[in-house]
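Scroll down for the structure; my scribbles are underneath it.
With one protein chain removed, the remaining protein chains of the complex are shown where they sit.
Letters A and B name the chains as they come in the text, with residue numbers starting at 1 for each one.
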Amino acid sequence: MKARKIVLTSGKGGVGKTTATVNIGAALAKRGHRVILVDTDIGLRNLDLVLGLEKRIVFDLVEVIEGRCQVRQALIKDKRFESLAILPAAQTRNKDAITEDQMAGLIDELATMADYVLIDCPAGIEGGFRNAIAGADEAIVVTTPEVSAIRDADRVIGKLAEKNIPMRLIVNRIRPEMVRTGDMLSIDDVCEILSIELLGIIPDDEEIIDTTNRGEPLVLGEGYRLRSIYEKIVRRLEGDLIPFTNLDAPGFFGRLIGALKAG
Amino acid sequence: MAVLRGKGLGLEIALGERDFEEALAELQGKLGERPGFYSGAQATAALGRASPSEDQLARLRALLGDHGVVLEALSGEAHVGTLAVEQGLRYVADLDGGEELARRRALRPKRELQLSDAARSLAADFAGARTDIAVRRSRGESSVRRMTPVPEPAAAPAEAEPVAPATLYHVGTLRGGQALHNVGNIVVIGDVNPGAELIAGGDIAVFGSLRGVAHAGAQGDAGARVYAVDLAPTQLRIATLIAADAGSREGSKQPEAACVQNDRIMIVPLDRVGAAKKTKEKVD
Partner (left out) sequence: MFPLREPYDVAQPPVSAAPVKLGRAIVVTSGKGGVGKTTTTANLGTALAKRGVSVALVDADVGLRNLDILLGLESRIRYHLLDVLEEKVELDDALVRDKHTPNLYLLAAAQSREKEEVDTESMRDLIEELRERFEYVLIDCPAGIEMGFKNAVVGAQEAIVVCTPEVSAVRDVDRVVGLLGNAFAPKLIINRVRPHLVHKGKMLSVEDVNSILRLPLLGVIADEPDVIVSTNKGEPLALRSDSQAAAAYHAIAARVAGEDVPAPMVEYKETFMDKLGSLLGGRR
């Protein structure tokens, strides 16, 4: 059975695509799937950094496509998760180093080696974006509940729809207290504007900053709140119907005004 | 051997290995082929071991004069020097031809760098193909690379030693995404940030913090080294060996060098690194 090829994209930069790619990938691997993460942000690579694997890069995606090494030589296996590997981007090259067809071919090859291929897409809607979606069968659109992010996500959704790529939404960095005071858009607002199926709601949490800087996926640690949220996202990806949990439950934020959801 | 050929800025007339009259006749024919073409050129007569008579030399000069070519030098073995003085010409020590000399040269050990064809072509890429072609021409080789290795004519004593690949100096900080590649050594006066890449056939020295990727001895020289005032690279490579720190190297307190010992990359404080053992062993 061939792998599912999923691109994570957003339009707006800095909303959490790479962090989501890493954590979803790690959570999938933890459940026993073979996962390959692909960094397509040529020239601005970060996937390796967020996973803490930057020191082990020998070959990159461009070198694979140019035939200067085998795919297996370029893949870096994560030592913490048995079945997780990444294919890093090149840092000293530019996005015009490869074409959409080359990318699609590479993703297909990777799909023969794994159950899930997650493609981390660069910000924007230029060549780098077009290359990243070239190999994908499905998309996860990541946004934050901010007007500019939503507008950009909307543009990206339009482009994905043109290519008939099925997509689902993750809303990242939601701050329930700000939603309550009306200072932030609610999930319902966001879903209404973007009108695609919801895959996950992730609250803003400082633990992300530290784990990202240290190169450790959240799902590694025991004490992280966001871990269970990523695990639920992964189960939804696998096809389970998991309800979105109540943000107001004690132990989360402790306030009881309104029922806000996350998960 | 053609009787007439270009040499440096002028012409060379090859008279040493053959009958003088024959050569002169051929020369006449050659010059006559393209009237006026050689006018203004200066020529050296390569006599080798031969000792033409005064009369023969006079006829040579006259023939050249008819075509606007001036004979300005004679080259050959020692006796030619005397001849040149008599004729009021410049003397050039024998550059090629002369069996005795050739035999002696063949016995002399080669002093060239043991670069394989592949490495030499790599050197051409880096130093510029023009330089490579110029070097080949000066040795008398063709300027087009041949596929099968051909034994080269021995280097002339008047020529300088084959030039070692130059050291690349970069003043300034190297930022992420920037790369320096050189066949010889690389010296950076500044920092090398994470995401930057240095690839050298020789050594690497950084007068600052080395935080990117450094690959020394990239053509297979395991004796190459990496020096830095603050050695904290993302990844270190020497020849075909790769090393990365398990933890993060907090800024080291002193200048250090990385070198290969016992088939592993070791990092040593600079004051203990000792003299370079440039044996150029290949690590397979």
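To be clear about the criterion, a contact is a pair of C-beta atoms (placed from the backbone, for glycine too) under 8 Å apart; a residue touches a chain by one contact, two chains touch by 3 or more.
None of these values were measured; they are calculated from a predicted model.
For the options B:168, B:218 or B:239, the residue in contact with the chain missing from this view is B:218. For the options B:165, B:195 or B:217, the residue in contact with the chain missing from this view is B:195. Interface note: of B:48, B:177 or B:223, the residue touching the hidden chain in the full complex is B:177. Contact between chain B and the absent chain runs through residues 122, 125-126, 173-179, 181, 191, 193-196, 199, 211, 218. Although one chain is not displayed, its contacts with chain A can still be listed: residues 11-15, 18, 43-46, 49-50, 91-95, 122-128, 146-148, 151-152, 155, 175, 178, 183-185, 206, 209-210, 212-213.
In this section, only the chains that are shown with their structure count from here on.
Residues 43, 45, 54-58, 91-92 of chain A are the ones that touch chain B when the two sit in their complex. Per the touch definition, chain B reaches chain A in the complex via residues 176-179, 194-197, 234-235, 242, 244-245.
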